[in-house]
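What follows is one structure encoded as structure tokens, with my remarks underneath.
A single protein chain has been removed from this complex, and every other one stays in its place.
So that you can tell them apart, the chains are marked A, B and C in the order they are listed, and the count of residues begins at 1 in each.
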Amino acid sequence: MILGAWVAAGLTLFIYSFLYKDNPLFKLGEHLYVGISVGYSVVLAWHTVFLRLLWEPLKKDITENPAVFGSYVLLIPAVLGLLMWARFIPKIAWLSRLAFAFVVGFGSGVAIPRTVSSYILKQIEDTVNPLVTRGADGLSMGFNLASPQSGVNTIVLVIGVVSVLFYFFFSVEHTGPGKVTARTGIYFLMIAFGAAFGYTVMSRMSLLIGRFSDLIKYAGAEYGYASLVLLALTVLALAAWEMASRGRREV
Amino acid sequence: MIIAPTLLLLLFLGASVLAAIPAPEGFRALDTPNDAGKSLSLVWKASPADRADRTVQVWLADGPDGPFQKVAEFPSNTRYVKPGDFPWWAQPARKGDHYVKLASSQAFPIEDGKPYFVKLLVREGDQEVWSEVAEATSAPNVFNTAQLNNLVFVLAFTGVLLASIAAARRNPHVPLRRIAGLDAVEEAIGRSTEMGRPILYLTGSGGMDEVSTIAATVILGEVAKKVAHYDTSLKVPHRDPIVMAVCQEIVKESYVAAGRPDAYKEDSNFFITSDQFSYTAAVDGIMLREKPAANFFMGSYFAESLLLTETGASTGAIQIAGTDSDHQLPFFVTTCDYTLIGEELYAASAYLSREPVLVGTLRGQDFGKGFIMSVLVLGTAFATIGVVVDSAIFNYVLDLFKDFK
Amino acid sequence: MIFLKRQLPLAITFVMGVTFAFQYYIPHPVSEEAITNVSKWMQIISGFALALGLASIFHVHAVKIKRQVPGWGYSIVLYAAMLATIIVGFKSGGETKVDGAQTAFGWLYDYSMVPLQGTMFSILAFFIASAAYRAFRARSPEASVLLVSAVLVMMGRVPLGQFLLPWTWDVTQWLLNVVNSAVRRAILIGVSMGQVALSMKIILGIERAYLGGGKDQ
Partner (left out) sequence: MKEFARRMIGIDRRIIFLLIAAAVLLPLLRPFGLPIKVSPEVRGVYEYIEALPERSVFLLSFDFDPSSKPELEPQAVALLRHAFRKNLRVIGMTHWLTGTGLADDVFSRVAAETEKERGKDYVFLGWSPGAGSLIIAMGQDLYKAFPSDYTKTPTQGMPVLEGVRSLRDVNYMISLAAGSSGIEMWYVFGKDKYRFEMAGGSTGVIAPGLYPFLRSGQINGLIGGLQGAAEYETLIKRKGTATAGMDAQSATHFVIIILVLLCNAFYFVLRGEKGKAR
């Protein structure tokens, strides 16, 4: 646990040192990180893909029903996967295309109806709303900006969607009335981008608060003042590195 | 002598009080339409007397004589067919009728191809009345008719697309509006050549089955042709091994097309790791150490976008981004010199290559967008008129553009 | 041979594409089962593809070490970290926990992957500030609306802003619920048309870039 705190605090500080400038500590952290993550994905691929999805079910099926064709069906992805490796041998490299074709064909087919459903029809459905409502006291139109379903917001929504869609027209030059619509679209885009930017600040700050809380925790006596000691060492190392590289430059 | 009629009268009154709960009218059971089986649906007419303290129980059996088992209970003024539940071309019951879906459960499993018998019990206080017994057999369906509009949309759009591609093949000189970011591509490559620094090109986080990745690889092909021509060095770090393999082929082809197959280097495309942030750390490292003069960010991105572009900005590189990841657009727009927003990324590949297929596709998409824009405007008008004149007639049109499950 | 090289991949794409596009409209359990199984196949194939990536990493860093380019020592660090993780991972059987006790692999995950990931992610907090400082300048009308809406939302999101200017909270809600959703919807619709068009072209064999190479391949 205590060793963990030291390692975690050290790696955190190494990466943060990148905010100062590129330096050996960051390089060390970066290469460690890449190495660990590649190793991690290899282990995960081996256990979850090869063992759990391929080897174990295949072994089970074949030992239980060796005569049934269905037991061997998992050999298809295995063979396709192996075809990918044909790329290592230039002469038969084209075989890998069969695997690409399989993967991309599946992806494209799956995408079409689902995209139409949730990103086209569903979006149209949510945008098209009556501007007025019929209540007990007859027809009324909502002017309450705070309620997203009110009539006035429905109008804003339709204008926004239509003008931004028009901005994405490529075969029409944006002139005349088209220019006004496209400009409206650009303003909508910019307001939305600004709002989204401002909105995201909070969640990014939460991450930083989380990291800093951990560092503060590791600065406690029960962890041997890990953060403080490591912070001092990091600063010293950076200073030493600066001096050394300055000296080298002067020579 | 007087007592008897009184008794009769009382009996009669009592019977009429009991009969105050009407039996459910028009009760029938059917196989749930458009589903994977193992489920039945019940339909009966709504009654003006439905209310919260009158409950309906559903009793189910696998033989006509029982034993019946209670599987559901709810207030009698719930479970209606509501507008928007079903499209008009695939309605199991009239709007306003009661509609209950019974799914197979552990308490009462429903199997396909076996007849089941259902009856309703309506009760209020200590009065109760049974409906008739209805029979139905569950079966899985082979086509979801509620999604017919989806299929029609796909087919119609395909038709428009093929027609406009054919038209563009006959006449490839379709005018396309200027896209600001693209004029900068040439400039960025030129600058890198002058400064003798590499060009960094990222294809995003997506796999080969995403449009943004494919558009990014098409643009990479065009950029690589120019790079080969100017003899600048190109670096393409990858997160997906398949995309890397495809990009190697594409870049090689571009060098061949530019007449410089000798200048092609196999390791201009290389793999770093598939993990999001370690990839980012490594690319940031490349930016700081090799100081590329131009950074291209094409494809789809997640939270790493700002980590990449801010580092790139600090090294003074020209940055051109193009993404359809709407959630990351604010960061690209604020930190890059040029950003291709959403569809502009796809348009860019057509604009740069002037390939009839791509240009035709773009036109086809424009037709599609025009159509959707008119649906939005007219649909809102129809929906409003529908409320004003209090009529459901427009639903026949509006339902065509709804998403049904 | 030419058929195998050129037509077969296109045929495979066509069959896969059409089958799985239609799968969506078929609620029958057989169709559900098909997509679940084939999705697993995709995971298996991508597992094999990782080898391509590994080969690339080994190549890039082996070259660096062999030529002793500046910083080649870090390539050794990378190799060492990778090997160590793989060895520890296989020893722990790929599990982060066995019987409630943390394995060495789990330790590596908790005390190196998690903090490293969290730290890289949290650098965004610094960058979002510096990006705001650089980019939010009222250079043009477009830049000005961007700036104003960002500042309003930043105010409306935190207690201090809600305390100083209570109305910013409502404005924030409106900007996010109405303007932002209008724009995202429009972008989504446009992008989706592109997605459908491209997928269609891939299935019909019009677009072949993904196979790597020009139109005549």
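Assume a contact is a pair of C-beta atoms (placed from the backbone, for glycine too) under 8 Å apart; a residue touches a chain by one contact, two chains touch by 3 or more.
Note that the structure is a prediction, hence the values are computed from the model and not measured.
> Which of these touches the unseen chain: A:Ile2, A:Val180, A:Ile209 or A:Leu236?
Spelled out, the listed residue whose C-beta touches the missing chain is A:Ile209.
> Any idea which of C:Ile26, C:Ile57, C:Ala81 or C:Met155 touches the chain not displayed?
Touches the omitted chain: C:Met155.
> Go through chain A and note every residue touching the omitted chain.
Contacting residues on chain A, toward the hidden partner: 19-20, 201-203, 205-213, 216.
> Using the touch rule from the top, list residues of chain C that touch the missing partner.
Given the touch definition above, chain C has residues 96-97, 99-100, 102, 106, 109-110, 114, 117-118, 121, 125-126, 128-130, 132-134, 136-139, 147, 150-151, 154-155, 157-163, 176 touching the missing chain.
Just so it is clear, only the chains that are shown with their structure count from here on.
> Going by average Cα coordinates, which chain is farthest removed from chain C?
Measuring from the centre of chain C, the most distant chain centre belongs to B.
> Take the average of all CA coordinates in chain B, do the same for chain C, and state the distance between these two points in whole angstrom.
18
> Centroid of chain A to centroid of chain C, CA atoms only: how many Å?
4
> For chain B, which residues are shared contacts with two or more other chains?
Those would be 147, 150-151, 154, 207-208, 210, 242, 245-246, 272-274, 277-278, 281, 289, 329, 331, 333-334, 341-343, 365, 369, 372.
> Give me the residue numbers in chain A that touch at least two other chains, ranges are fine.
Expected reply: 15, 18, 27, 29-30, 33-34, 36-38, 40-41, 84, 87, 100, 103-104, 106-108, 111-113, 116-117, 120, 124, 127, 161-162, 165, 168, 189, 192-194, 196-197, 200.
> Which bits of chain C are touching chain B when the two form their complex?
Answer in residue numbers: 21, 24-30, 32, 46, 49-54, 56-57, 59-60, 63, 71, 116-117, 120-121, 123-124, 127-128, 130-132, 134-136, 146, 183-184, 187-191, 193-202, 204, 206-207, 209-215.
> Which of the residues in chain B come into contact with chain C in the complex?
Its residues touching chain C are 34-37, 140-144, 147, 150-151, 154, 157-158, 161-162, 165, 207-208, 210-211, 214-215, 217-218, 221, 238, 240-242, 244-250, 253, 257, 267, 269-274, 276-278, 280-281, 289, 303, 306-307, 309-311, 313, 324, 326, 329, 331, 333-335, 341-343, 346, 355, 357, 361, 364-365, 368-369, 372.
> Quick one: which bits of chain A touch chain B in the complex? Just the residue numbers, please.
Against chain B, the touching part of chain A is residues 15, 18, 21-22, 26-27, 29-30, 33-34, 36-38, 40-41, 84, 87, 96, 100, 103-104, 106-108, 111-113, 116-118, 120-122, 124-125, 127-134, 139, 154, 158, 161-162, 165-166, 168-174, 189, 192-194, 196-197, 200.
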